[in-house]
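Moving on, here comes chain A:
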Amino acid sequence: MSRLTLSGLTCRLAGRTVVDAVDLTLQPGEFVGLIGPNGAGKTTLLRAALGLLPFTGHSSIAALPVRARARAAAFMPQGREIAWPLTVEDLVALGRVAHPDAAAAADRAATDRAIAALRLDGLRHRPATSLSGGEQARALLARALAQETPLLVTDEPAAALDPAAQIEVMELFRNLAAEGRTILSSLHDLGSAARHCSRLILLEGGRITADGPPEAVLTAKNLARSFGVTAHVERGPHGLIFQILGRITR
Partner candidate 1 sequence: MVGRWLAVLAAIGIAMPALAEGPERVVSINLCTDQLAMMIAAPGQLVSVSRHALDPSMSAMADEARGLSANSGTAEEIFLLRPDLVLAGSFTNPITLAMLERLGVPVEVFPAEETVEGIRDNMRRMGKALGREAEAGAAITAFDAELARLDDAPATARPRAALYAANGYSSGSQSLAGQIVALAGFDNIADEMGFGAGGHLSLESLLLSHPDLLVEGRRYPGHSRAEEPLDHPALRALTRSVPSVRTNDPDWVCGTPRILRAVSQLRDARLALPEAK
Partner candidate 2 sequence: MTRPRYCLLLAGLGLLVGLLFLASLLTGPAGIGIGRSLAALFGGGDEVLGLVMREIRLPRAILGLAVGAALGVSGAALQGFLRNPLAEPGLIGTSASAALGAVIAIHTGLAAAFPLALPFAALAGALASVALLLVLAGPRAMTLSLILAGIAISALAGAATSLVLNLSPNPFAANEIVFWMMGSLADRSMLHVWIALPVMALGLAMLLPTAGSLDALTLGEDAGASMGVDLGRLRLLLVGGTAALVGGATAVAGSIGFVGLVAPHVLRRAVGSRPSRLLPASALGGAAMVLGADIAVRLIMPDRDLKLGVLTALVGAPFFLHLIVKTRGDTP
């Protein structure tokens, strides 16, 4: 049973075609990294797939009514908005808004699990707006986790995090995938994506140009065409080792 199916998804913004007839299916247990150069349309694709933008074509999540969408997919947007100084605990608990019928005990348990998964216990009672960028990012991710949906969609989740925290998040995603959830993450760190994702999707100019395991996607040809770089790719004992070597100058 697919967690997300897109067919012919097209988004036009201000006269430009930002996402162009994208077909995509995600299954349980996948940790999918969405990669691509700046302006490729990654954020637009994620937002459209979740029904946050108008589009033509089909998205299985967007086709659901609004309440049902919230139970099918959780979203961590790129903009890290926190309007009010909620405590970290209250902020993470916001994810439970998607489950208005759940018992209070179930809500508390889900919130606690999410806080523990992101190691936020010590920060529980701190106002979220007083945290560092990295801590805020972890809190916002915990919120998405607390929503306990089969599909988790995140847009640049590791952007503000230090290397250790980055790895922590990626390993968390991989574990969640192993438990049966599906993670779709837009990533800019190709090394991280190469090492942890089970599948990569390369988006260029709104079109998917490559879709498969990291080794199949991160070919020299793809890297040169879409990113304009050369890289060293090697299979190490714990996963793929990926290092950008240099730009390709014309």
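Methods note: a residue touches a chain if its C-beta (ideal position, glycine included) is under 8 Å from a C-beta of that chain, and two chains touch if they have at least 3 such contacts; residues count from 1.
Quick note on selection: all candidates are chains of the complex that A comes from, given by their letters.
What you are looking at is a predicted structure, and each value in this text was computed from that prediction instead of being measured.
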Pick from 1 or 2, the complex member that touches chain A: 2
Chain A residues touching candidate 2 - in the complex, by the definition given at the top: 47, 50-52, 66-67, 69-71, 73-77, 79, 81-87, 90-91, 94-95, 97-98, 100, 127, 140, 143, 147, 153
